[in-house]
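Complex shown without one protein chain; remaining protein chains in place.
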Amino acid sequence: MSDTVDAVAIGLAFEMKSVTKAFPGTVAVDMVDFDVQAGEVHALVGENGAGKSTLMKIMAGSFNDYTGDVFINTKEVSLHSPSAAKKNGIEMIYQELSLALPISIAENVLVGRLPKKSFFLDKEKMNMETLRCLKMVGLDYLDPMTPVEEISQHEAQLVEIAKALGNNPCILVMDEPTSALSQEEVERLFEIIRNLKKRGLAIVYISHHLPEIFAIADRVTVLRDGKKIATKNVSEVTREEVVQMMVGRSVNEFYKHEAHTQKEETLRVENLSRFGFFHDINFRAYKGEIVGICGLSGAGRSELARVLVGLDDSDEGKLYLHDKELRIKNMAHALENGIAYLTENRKTEGLALRLDVRENVLAGLIPRHTKYGVYNQRLGTPLLNTLIKELSIIPPDPNRTVNNLSGGNQQKVLLAKWMACDTKVLILDEPTRGVDIGAKMTIHQSIERLAKEGVTIMLISSDLPELVALSNRVLIMRQGHFIREMQKSECTEESVLLAANGEGGE
Amino acid sequence: MIDRYRIFLLFIVVFLFMAIFAPRFFNVFNLTTIMRTMAMNAVVAIGFTIVLICGELDLSIGTIITFSGVVGLGLKEYLGYGGSVPIAILTGCGIGLINGLLVAKAKINSFIVTLGMMTILQGAIYTATGGNSISLSTEDAFAVSDWLSKMILPLITPRVLITIGFIVFFTLFMRRTRMGRNFYMVGGNTQTAWLAGVNTDGYKIVAFIISGFTAALGGVLFAMEGSAATLKLGDTSLMYIVSATIIGGTAMSGGKGGVFRTFIAILMLDVLYNGIILFGLGNEVKIFIAGLILATVVMYEAYAAYKHDKIVGQRAELLKELNTKHGK
Amino acid sequence: MMQTVQKESTQIETRLRTQSTFNRIFSTLGVYGVAVLFLLLGIILQISGVINNFLTAQNMLNIIDAVSLLGIVAMGMAFVTYSGHYADLSVPTTMALTGIVCVEMLKYGFFPAVIISFIVGLLVGGINAVAIGKFKANPIIWTLAVNYVSMGVIRLVWVNKQIYPDLKASSVKASVLFDNIYRFRFFDKIALPMVFLIILVIVCHFILQRTKFGVQLKLTGSARNVAKFSGVNVERVISIAFLLCAATATLGGLTVTSLSKVGAWYNGAGYDFKAVTAVVIGGMTLAGGRGSIIGVLGGVLIIGLMNNIMTLLGIGTFSQDMIRGAIFILVVGLNAKSLRSQGRDDA
Partner (left out) sequence: MKKLSTIVFYLIMALAVTGLAFAGGEQEAESGAAQEPAKESSLEASLALDDEVLALKAADGQPLIVLQKEQREVPPRPADPEALPEDDPLHWWDIEFAGWNANKKNIPESPKDGAIGKKIIFIVHGDHPWTTACTLGAQKVADVYDMEFKPMSPNWDLAVQNQMIDQAINERPDMILLIPIDAKTAPQQARKINQAGIPLILFNTLTDAAAMDYCITWTGPDDFGQFRMLSRVWADKLGKKGGVAYVQHNPGGSPYFARCWGPISELSGYAPDIYTLDKQAPGFEADKTMQLVSDWLTRFGDELVGICAADDSAQALGIFEALKKAGREDVLVIAAGNSKQGMDLVKEGKLYAITYQTAEGDGALAVKTAADWFNGKEIEPVRYLPKHIITKADVEEFYPPQW
């Protein structure tokens, strides 16, 4: 398509007038006006449930029953099916991967528009076209014929983006495109976005991640309760103002965690290795301390965590708990010894979505609530209720199926699950990924509390502000090694980032 | 690499083994016999494979075979083959359509739907025939069956030719056409396919229709060649085709596999069985060996995946470093 | 911020409220709703004089008696389905194998024979357990393969013969004991298999609802990875499920063999799909982690009721199949629908 050019000429690429989408009982999107100009990045922010994902779905043509008018290049269109949206040059980049694993990269990228020569497919064209798309995200070293299941997670994420770009969209909608990307890849993505801007694409950028928005967006629209609060030029607002608009009252996003004093060692790891994942890891962690672990994706952070809780076996090295050596057989054994791990993949590894809150929260406690092989769920009830109250899980109903909770609340349930089994060492892997600010604050408070009560927290997070704000120390991990330890005093978002990229002085 | 060509290697090995050791295996007559035995299951397996590629399962093919056979021959005396055969095949498609609708639209697990359909058809067949197989011993019926089974080329009888024709057609269709590839997409990740504007429900339904079609075709051709339709015609086919498809390398999880591989797998099994009979061994051996092959294949795949899980995400440079470290 | 969350949850609230009344009734009554419907049907037919003696103790007893064997097998199958592994298709041969082994071993006396056949059965179960539990082999295909292999074994060892307990048994006592596995009746009314079934129901229900294993199995069935990441030893849990299935299959095998007084490879044919049907009608979803043993019992009873009523009506064997299949799809479909409307089924 060559309408990228027209887009520049016309200016107003995409416009929604008083769009409304009602679900039985509620109005998810309520008379929202929204527009993107060609060659601009328009950020869309709001808490979970504010209606931005619904709005995005409307753009994607997932609903056929929204009301309101949509204009593309000033001509009215209706987006009642995904194909309709595609036809009008709208492309989506979804938060969670939407690639078919057993299928080749080429077919994933070109899905729905595989080139044909008369009746049959045109292999050469497929290859060239795919490579063209991959080039845009710097993946042209991949063979288009390899199945997606054989490439790495973050490569897949980029393929996803390549797939969207490949359709030469004139409007590109990105929903948390950076959630699975490391800092450097985020930088590359921003580079791509800037180029697209130059080429005159209109880009809708949805993110919880304010720094990103201030880095890349031109305008920002804030949604709350399905209503549009305001649209501002990014240059004219501050982060605080945006947050205020989002939550409807002023908060300071993070509050500082006072320096750590106790020096009673809980965990000591001596040159621990899992060959090919991380080597010669040494560190100590103290009672009531929050140790941040920072590193780019693929640095081996999660792998380390998995070994610490016995999900994988280590190849060499020792682990001491309270100065006693501990050979962890499996995760159950680790739990007995008070080491727990909150996974980064809530939906696939964290929560059984079809079960209710109670069953999920108490999942870690099954052995403890079993006497003579008989499991007694009632033992957990008081604990359950206090946790629900503390984390203010909405609705406070232990029998609610987790599927029917909002993302933020699901994450709270996941945390509750591990707070329930009183742990000595708690490893948190991205505890606030894709969570709205309200939930984020609650979660942070709970982490603080745990630390105060003497639990050793190991915080793995790519959310630098969070990491810096909460940690007493930050261990920098790079390519399977701990390369540096930074005390709170020297930690700033920038310094940590530099270190994680292997730069910055020792 | 090996995985890709596994089934072909397997076939070559089995074939050569039989060709060398089995008495009276390697001659036109016997090879033709094999081709003719293969004909029915090979056709039916096409549809089953496509359904499996869509990530669904069709347990009703066995009974569809029988049903179409019964319809095809039962109606002949009133309509002649010209009328009855198309009707029989259409019935097959119809059953497939019902399966498809229940799976795609009513969102009932295909295992359940087709299992239920299996029972229903079983009853329908016996009710329709009163437990009495249908046979035609009229001259024109014999004429048709003779024509279907006479050798026109070495190894090739018309029925075999039809079979191979459909195999080739569907192989090309699944490999080379956009529609064909979309079946893989639907099986690989329904959500993505839908978002890419592929009518996923439609494809699933079509897959079941194809399955019904091929099953009916196979059944009716077989019945015509024998100019009789028994009520147990397809009973053994289901499990036979399931194993063949899996041995051929089509994954239950969907999105993987192909029609041609299934065909080769069927051929392989038939060569094997034929040889076993030539050696004068009984079914027990046949069942045993078939089971072993299936088990080995499944276990091999499972184990490969198991190993893969263990090493996925390893970093090359770290392994290198490891070697250097242990080097010194 | 609170109010947004509030709001979103109200969304879901309404979604739950707007589910049709039928679904709520269905999900609360579950399969017994259907069972009651059938009972009512029977009673109505009896009142209207179409059939007679439906609502008599004897007839009810017959129904249970007729399905007790199916019930026994279904109990074990339930654990496999519950663990999210569809079905164990190796059940029929396990039944045949254990049966024929038991008859063969009667020469060492009754109890040794039974013990040996249980060991054999558990061996088969063990093979499934390792392949599926540890190496994640596809359950349907793997058990199918095992079914073939062990069938081959039976036929190779016993060269297509069938063997008789009274000829193999060491003593008359042994063979009489063996015949009585099926035939013994308390107060010559309650047959032993019925007692087996009742005991199994109680035990299995307890295991599934109250024991550590049961809870862990539920978690595993609902989401294998989550269970793994919650410190559940999923390999072990799944293995136990398959072993339990093999155990009940063995019990079923002994019963059916004792009934037909002959050890042969064709005993127990068809019990794989029969059992799954019962389990699934009983409200266990193939997705795993849903349903209960009591429900499965209900499913088994429904099948019994259906056959009974249809025979009393004088419906032919073949037409019965058609009705059975249709009802099967209908019941399961409705169950899935009601689950989905509560967001409890990710289909």
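When the chains are written out, they are named A, B and C in that same order, and each has its own residue count from 1.
Here is the rule we use: contacts are C-beta pairs under 8 Å (C-beta built on N, C-alpha and C of every residue); 3 or more make two chains touch, one makes a residue touch a chain.
Here the structure is a predicted model, which means the values were calculated and not measured.
J.: Tell me the shown chains the invisible chain touches, ordered by label.
T.: The chain that is not shown is in contact with B, C.
J.: Out of B:L52, B:M117, B:I134 or B:L272, which is the one that touches the chain we can't see?
T.: Of all options in B:L52, B:M117, B:I134 or B:L272, contact with the hidden chain holds for B:I134.
J.: Can you tell me which of B:S145, B:T192 or B:T245 touches the chain that was removed from the display?
T.: Candidates B:S145, B:T192 or B:T245; residue touching the omitted chain: B:S145.
J.: Which one, B:M40, B:V186 or B:L217, makes contact with the chain that was left out?
T.: Within the whole complex, the residue contacting the unshown chain is B:M40.
J.: In the full complex, which residues of subunit B touch the absent chain?
T.: These residues touch the chain not displayed: 4-5, 8, 11-12, 15, 19, 24, 26-34, 36-37, 40-41, 126, 129-135, 137, 142, 145, 154-155, 171, 175, 222, 225-233, 235-236, 260-261, 264, 273-274, 277-278, 280, 282-283.
J.: Which residues does subunit C use to touch the chain missing from this display?
T.: 51-54, 56, 58-59, 61-62, 65-67, 69-70, 155, 159-162, 164, 166, 182-183, 191, 256, 259-262, 264, 304, 307-308, 311-312, 314, 316-318
Just so it is clear, only the chains that are shown with their structure count from here on.
J.: Whole-Å distance, subunit B centre to subunit C centre, using C-alpha means?
T.: 29
J.: Taking each residue of subunit C in turn, which ones touch at least two of the other chains?
T.: Correct list: 287.
J.: Can you name the residues of subunit C that touch subunit B in the complex?
T.: For subunit C paired with subunit B, touching residues are 86, 131, 134-138, 140-142, 144-153, 155-156, 159-160, 273, 276-277, 280, 285-287, 316-326, 328-329, 332-333, 336-337, 340, 347.
J.: Show me the residue ranges of subunit B that touch subunit A in the complex, using the header's touch definition.
T.: 172, 176-178, 181, 184-185, 187-189, 191-198, 251, 253-256, 311, 313-315, 317-319, 321-322
J.: Which part of subunit C faces subunit A closely enough to touch in the complex?
T.: So the residues of subunit C touching subunit A come out as 1-18, 210-216, 218-219, 222-223, 225-233, 287, 289-290, 342-346.
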